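What follows is a short report on a single structure.
In this view, the complex is presented without one of its protein chains, the others remaining in place.
On to chain A.
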Amino acid sequence: MSLEPYLLLAAALLAVGLYGALSQQSVVMLMMGLELMLNGVIVATGAFWFYVSADRPDGQVLVLVVVTAMAVEMAVGFAVTTAIFRSRDVDMVDSATDLKD
């Protein structure tokens, strides 16, 4: 095993998540795309820790930070969905412009 297969897996997950984030109209599906992108970052960071700098804890700490970013993204995403749904009864991304003022 080497670093390249793990990085390829991370790149594939990031690309699939990017497709979802760019194309989906639903806020919840958009969140799924973002989560897949963060999943790719987690895999890449873990692989870098193991193959490049296993003697230092920086990679593991970065994985913890990315997992926290994932939790933050979920919480704020659901709050935004709740706010949009209350005002427009759908959870479309385009409805977010209606929330200003």
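The working rule: a contact is a pair of C-beta atoms (placed from the backbone, for glycine too) under 8 Å apart; a residue touches a chain by one contact, two chains touch by 3 or more; residues count from 1.
Keep in mind that, in the parts below, contacts and distances are computed from a predicted model.
Between the listed names "Transporter substrate-binding domain-containing protein", "Rieske 2Fe-2S domain-containing protein", "Glycolate oxidase" or "NADH-quinone oxidoreductase subunit J", the UniProt record for the complex's undisplayed chain reads "NADH-quinone oxidoreductase subunit J". Although one chain is not displayed, chain A still touches it through residues 1-9, 11-20, 22-26, 28-29, 31-33, 35-36, 39, 42-43, 46-47, 49-55, 57-58, 60-61, 63-65, 67-68, 70-72, 74-76, 78-83, 85-86, 90-92.
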